[in-house]
Structures are given as structure tokens and as C-alpha cells.
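Structure incoming, see below.
One chain of protein is taken out of this complex; the other chains stay put.
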Amino acid sequence: MPDQFRIPIMREDAVGRAIARMAREILERNEGTERLALMGIHRRGVQIAHLLQDEIERAAGVRVPRGSIDITLYRDDLMAIGPRPVIGESKLPPGGIDNRAVVVVDDVIFTGRTARAAMNELMDWGRASRIYYCALVDRAGRELPIQPDIVGRAVTVLPHQRVDVMVPEIDGVLGVDVVTTSPEAA
Amino acid sequence: MSRSAAAAAGLGKDLVGIEHLGARRITSILDTAEPFKEISERRIKKVPTLRGLTIVNLFFEASTRTRISFEFAEKRLAADTVNIGASRSSVAKGETLVDTARNLEAMKIDMVVMRHWASGAARFLAERIPSNVINAGDGAHEHPTQALLDMLTLRDHLGAIAGRRVCIVGDVRHSRVARSNIFGLLTLGAEVGVCGPPTLIPPHMRELGVRIFHRIEEAIEWAHALNVLRLQLERMEAGFVPSLREYNRIWGVSRARLAVAPEPLLILHPGPMNRGVEIDSDVADGPHSVILEQVTNGVAVRMAVLYLLAGGRPEKAEAAKAEEVA
Partner (left out) sequence: MSPRPLWIRGGRIIDPAAGLDATADLLLLDGRVAECGGEVEGPADAEVLDARGLVVAPGLIDVHVHLREPGGEHKETIATGARAAAAGGFTSVCAMPNTSPPIDDPASVGFVVAEGRRAGGARVYPVGAISAGLEGRRLAEIGEMVAAGAVGITDDGHPVMDSGLMRLALEYALPFGIPVADHPEDLGLSREGSMNEGLVSARLGLVGKPNASEDIHIVRDLLLAELTGGRIHLQHVSTAWGVEAIRQAKARGVRATAEASPHHLILTEAAVEGYRTDAKMNPPLRTGADVAAVRAGLADGTLDVIATDHAPHHYDEKESAFDDAPFGIVGLETAVGLVLTHIVGEGVIDLPTAIERMSPAAARAFNLPGGTLAPGSVADVTLIDPARAWAVDPSRFLSKSRNTPFAGLELTGKAVMTIVGGEVVWREDGSG
């Protein structure tokens, strides 16, 4: 189905400001960089985590360890959606996650199912002392009682609208669009 | 999207053989296996992907290795598994394969991994039950997951399959491993040779596009990798080779023979090995042997196949896709 409307809601500078704010908030909550680690969720959460890592280094002078996580194998809808043949790499941050405050970084939090899967997976990886959930965009539509700790921007969108986060490594630009997919909205 | 187009994107309901898979699907399985290698390195070697699925390992022939490899793969994907061996099942009481299958179905299972003595048995079962069927070896026909793990191992070491020369050595006539490897390697663009006594090489193999070597020295000079097959003791008893000693002296893969190769050959063996028959210990344990990597890759490949088949129900994928748009 072709996209009907694509409206930019955050351009590169806005994303940059949001990331800076999120980095500060992480440092505040954790009271510094002590035993802090970042885990980006495939695919675009990995890039957002990278931006946060840079930002934290700028703010606190410390490069906190960073890993990545692919939640495909922890999804609760494999039987329904069919397999995703390409499974991204799950990689622990150097030093692991045991006794660390782990910030899980997602691009968009929507139903909460990705967050659920990510937390289950993290618990199989080790015992973090604390898990924070951090999303660049928070949109409505939660199906599980899960709320993010740190949010770049909350947006209100309709059920037939989609939030696209774009990162340079995959999409060539940094930004956030709202896409209206339903034909009756056209 | 038509049903056939949906099926082409995934693996379909069953994995019965390599022959008709096509390069795209084979490559997709190998690529999917890569991330599964890492799961076996985790502290908790288990992901919840197949939670709630019941998988029956139905082995009409004893095969400790293949069954255990499948069982590891199933358990690491959190499936529930039941093992049925020929001696314990009702085949001995004259029950037909159809009846066995229907009885399993009646117990509401999701997948069957089957090893059977008859060529075509996996396909037979797949056509008759709605569960996914994975062929774990049917007679002298195919053993697809073995070929996939062999190809994954070859790709890891040779960088690619296309253009590489792989020679399968030994009892090709009776070997499902040989057939699956031949089909898969040819599909991926490798050059394939087979080597062994003419009594163990079906003459019509040449028509498949396979080079036939009757002397191991020529095969070693030609190949980048040797996949050495197990020589069953029964072959000697049936008169295909006069003695195991003679077989070792003429077709055995030894260090001395490998020494003359222009560059070191990769050595594969599907196991279990007869040391001192088809392969000498110093080769099996030598620096170019990847036999234990094959075992490790076997679990990853089987996880990938289980994963792809579990989700690979095209009608469900289509229904979900319609919802996902919203």
C-alpha cells in the first residue's frame, strides 16, 4: 500500500536536541555513568543508542559500554507473522550486564510488546541491577502495562498512522515522520 | 499475494530434501543459521521462540547424533520434545507409517522430525499430515539438515560455495548425505566430485553433473574440500568392498596422501567416524579438520530450519500481514 501522507515531525536538529535531553536524563537518573550500559534494540534502536553513547560522552566525559539486542526470537507473534529470516546480532556490552544499570533503547514504543520481549531477553542474558526503558518516540496504543522511563518526544497519532524513525546508517537521514496509511484519511 | 508467492518467500510446510529448494532458500537457511550459532554460546542457551510447540522426533533407525542435535536445537528454541525410537514405537507390531503418523496427529503435535529406512518416507509423511515434517534422513535419499550444516561449514571456511570444488568420498551409493550435498552444492554453484570404489558410486551420478574419481589421489589434487563418508561395515559384508583394510589402503584419507595437495584441503566428515578406515586419526584430529565445527553448526542449522518452518505457514503470514498494515 503506498503511503498516503508523510509529515515530518522531527528533523535532524530536533532529534539531536531530544537525544541530548535524554542523555542528561539518563545521567540524572543513574546519578552519573557508574555501572551504566546501553542496549540498542534492532534495528534503529541500535543507532539511537549510539547517538546517546556519544552524547553521554560529551556530557560526562565517559564512554559507557554499549550492546545490541535483537528481540525476534522473543516475539510473541512468530506463528502469526511468519519468520523473519534475517535476525540481527545480539551483542552484550563489554563487561556484560550483570549488576549494571542497563538502558534499553528503542526507536518507537507502541504496543509495549517489544519492550516486554527485550526485558525477557535481557533477563536471560544476565541479572541487571536496574533496567531503564528509553524510546525516542512514545506513541499511544499500549497493549501491555509497560511505560518508558525516558522519552524523546511523545506524539499523538491515530491508529491508522505510523511513526517512522529514520537514522543515517539505514535511511540516509536523521528524523521522525508520521505516515498516514489508511486510504479513507486521504 | 498468491499462496504460491507466499510459499516461495519462506520454506513452506516441510523440509523433505535439498533437491528442489533452490539457491535462494538454501542461502536464506544458511544466513538464518548464523545468529543461531551465538545462542549456544549464551549463559542461558535458550530462547522462547517455539514455546508451546510440540515436536516429535520419530526415529525408525537409531541415530544418536542426529537425534541429539535436533533435540538440542528444539530445546534451545523452547519447544517441547518427545522422542520415539523404532524399538519403543509400534512399528515393531506391524503398524504402518500412516497409522503411526495419524496417531501422532491425534495427540496434537506441531512438527515431526523423522528418520526412516525407506527413501521417500519423509515426503510420504509430509503429504499426509498437516504438521511440519523435517526429514532427518530417509533411506538412501536425502538428509537435508546434514547437507545444510556441511554447506554452512564450507562457507565459513571457503568464504563462498560457488566456484569451490568439493569431493564426497566413500559410499555414495547408499548415502543420503551424499545426495543432499550433491544437490545443494550444485545449486549453489560449486563443482562437485565423488570418489570411491566403482561399486559404491552409482554410474548415473555423472548425468547430474558430478565428476567421478576412482582414485583418491586424483580427488585430493582436484578438490578444495573433502567430505569423507562413513563406510558401514555392512557394505563389506554385502560384498561391495573386499575388506575394510583394503578400503583404507586404497581410498582412506591419510596425512601422506593429503601432503601432496597443492594447498591444504578442508576435511569434513558427517560422523560417526571409523578411524583407520575411511579417515586416519591424524587427519581427523589435524589442523584442517572441521569435523567438530560441523557438529556445532548442526545445532545452529537445525534451529534455523525449525524457526523458519514454525513461522512458515503462508496462510497465517498473509492474515497477519493484512493486520500489520494498520
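As written, the chains take the letters A and B, and residue 1 is the first residue of each chain.
Methods note: a contact is a pair of C-beta atoms (placed from the backbone, for glycine too) under 8 Å apart; a residue touches a chain by one contact, two chains touch by 3 or more.
Please read all numbers here as calculations on a predicted model, not as lab measurements.
Taking every chain of the complex into account, the omitted one touches B. From the options B:I44, B:V98, B:A160 or B:L292, the residue with contact to the unseen chain in the full assembly is B:V98.
The hidden chain makes contact, of the residues B:P35, B:P48, B:P144 or B:P202, with B:P202. Residue-wise, the contact with the chain that is not shown comes from B:S119, picked out of B:T27, B:S40, B:N83 or B:S119. Contact residues of subunit B toward the unshown chain are 19, 96-98, 116-121, 123-124, 138-142, 176, 179, 202, 204-205, 207-208.
Note that in this section only the chains that are shown with their structure count from here on.
Rounded to a whole number, the gap between the C-alpha centres of subunit A and subunit B is 39 angstrom.
For subunit B in complex with subunit A, the residues that touch the partner chain are 10-11, 28, 31-32, 35-36, 38-39, 42-44, 46-50, 77, 307-308, 310-314, 316-317, 319-321, 324-326. Looking at the complex, you find that subunit A touches subunit B at residues 1, 70, 73-75, 77-90, 120-121, 124-126, 159-160, 181-182.
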